[in-house]
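Take a look at this one; I'll ask things after.
Note that one protein chain of the assembly has been removed; the remaining protein chains are unaltered in position.
Each chain carries a letter (A and B) given by its place in the written order, and its residues are counted from 1.
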Amino acid sequence: MVRFTYTNRYPRDANSTVRYKVLEVIDLTLCRGARPVLSGLHFAVAPGRCLQVLGANGSGKTTLLRALCGLLEIDGGAFRWKGGPVEPRSPEFQKELVYLGHDPPLKGDLSVAENLRFAAVMRGIPRLRRGEAVSAALREADASRFADRLARSLSAGQRRRVALALLCLAPAPIWLLDEPVTHLDTTGLALVTRLIEGHLQRSGLVIAATHQDLGLPSQARDELVLSRRAA
Amino acid sequence: MDWTWFHRLASPPHIYRVAGTLTPWFAWPAGLLIVSALYAGLFLAPPDYQQGEGFRMIYVHAPSAWLSVMIYGVMATAAAVGLIWRMKVAHAAAASCAAIGASFTFVSLVTGMLWGKPMWGTYWVWDPRLTAQLVLLFLYLGYMALRSGIDDLGRADRASAVLAIIGVVNLPIIRYSVEWWNSIHQAPSVMKMERPSMPFDMLAPLLMMLLGFTLMFAAVMLVRVRAEVLRRERGASWVKEVVS
Partner (left out) sequence: MSAWAGVLWRDLRLAFRRPGQVVHPLAFFAVVALLFTLGYTPELGKLRQIAPGVLWVGALLASQLSLDGLFREDAEDGTLEQMVLSGQPVAALVLGKTAAHWVITGLPLTLMAPVVGFALGVPVAAMPGILCALALGTVSLSLIGAMGASLTLGVRRGGVLLSLLTLPLAVPVLIFGARATELAIAGEGLTGVLYLLGSLAVLALTLAPLAAAAAVRIGLE
């Protein structure tokens, strides 16, 4: 296990080797308003590894994930993916990742299956494969039994499971997960562990912001500790 | 192309200093021009053969109307620069434009109404220019309301920049449509605000006034940009040095 500690003086790897499917973050600065939340952050995630982001509330875990997927504009620094520089807002990069925020992104007036089918349209899955992809994703997330219920009638834990089904919908190598195990029971937790392990075995990479133990073997897990900088 | 020089030029402390140095260079000529143009316009220029002394309102009305439109253009340009080159000083400039532009729009409306009283016999007539000015006032108010409605400064800057650009595209269309509307619903107006030719002793004060008002806008703008930059950078060390 590599433990990156965010100290603002992490040595910069001048000639970082060009590795296949490595996500690198170089000298990242993020501000909220005029206040810098993170500055000079460096880390890298290799395929088959899960980076668990730790840090107190307000230390910038969510901000970091939202910047990685291009929802937030960055105030400095760069990202590299597969050895080349990448713009997080570019469609090419966004097709490579799935981001799940705190709350499962579901439309309450649509059924679970309809929600997933819409997500499949957005991900560009062709019409003929859509139904199959949706039912496979539901099976994988163990959510098939409430496929036809309206999303707003689900419990928090069930919604979480549907969110996991969204993860399985289209194969994207980068998973960005914000608090993926809240509201889940022990079987749900085991499911998350299984899904992440499967993803890592397919040489995907995961960045998860959570303090809970994801139950991953330590050889697949790295840690990034965000701590608010002393002035 | 390397834009670092551009950003260094636009760094807040640099802008603060430059704006401070430039302000008197605009403020003094503006004051001199306005005072002498007022004297020339109010006392030296002959009364109009149709409108009598009432026409002298033009010396305040026309420059305000001109500035109200020009400032919207300046604001949208600054907003676009801020949006494209992510220049915070440009956003600060756009933010300081809005209130000045709205004030000039308001002044042009009030002077237009005061001028209308002797001309039309009533304070308000749905004259195309007055109507367009009224719509412009709403555009300014919307811009300022949007800016104050968003808590996060960076987001407020960019959202209002998009609005300013939308507004500047719409402004000519709105003006054209309002004039078109007026031309349909009214017989060709007997009273034209400006006649094609104006004797020199009437025109000269007007031109001086236009220049004076524009310079005054520049001076006020510089002062406001300085204040805005200070407000935005209040945590920075250079501000503490300047203030203490």
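Here is the rule we use: a contact is a pair of C-beta atoms (placed from the backbone, for glycine too) under 8 Å apart; a residue touches a chain by one contact, two chains touch by 3 or more.
Since we're looking at a predicted model, the values are computed, not measured.
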{"item": "Touch partners, limited to displayed chains, of the chain removed from view", "value": "A, B"}
{"item": "Candidate in contact with the missing chain, chosen from B:Ile15, B:Met57 or B:Leu139", "value": "B:Leu139"}
{"item": "Selected residue (touches chain absent from view) among A:Pro47, A:Gly83, A:Gly101 or A:Gly215", "value": "A:Gly101"}
{"item": "Residue among B:Ala159, B:Leu211 or B:Val242 touching the omitted chain", "value": "B:Ala159"}
{"item": "Hidden partner chain, residues of subunit B it touches", "value": "83, 135, 138-139, 141-142, 145-146, 149-150, 152, 154-155, 158-159, 162-163, 165-167, 169-170, 173-174, 176-178, 180-181, 184"}
{"item": "Touching residues (missing chain, whole complex) on subunit A", "value": "69-73, 91-92, 94-95, 97, 99, 101, 103-110, 114, 118-119, 121-124, 127, 166"}
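Simple rule for what comes next: only the chains that are shown with their structure count from here on.
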{"item": "Between subunit B and subunit A, distance of the C-alpha-averaged centres to the nearest whole Å", "value": "48"}
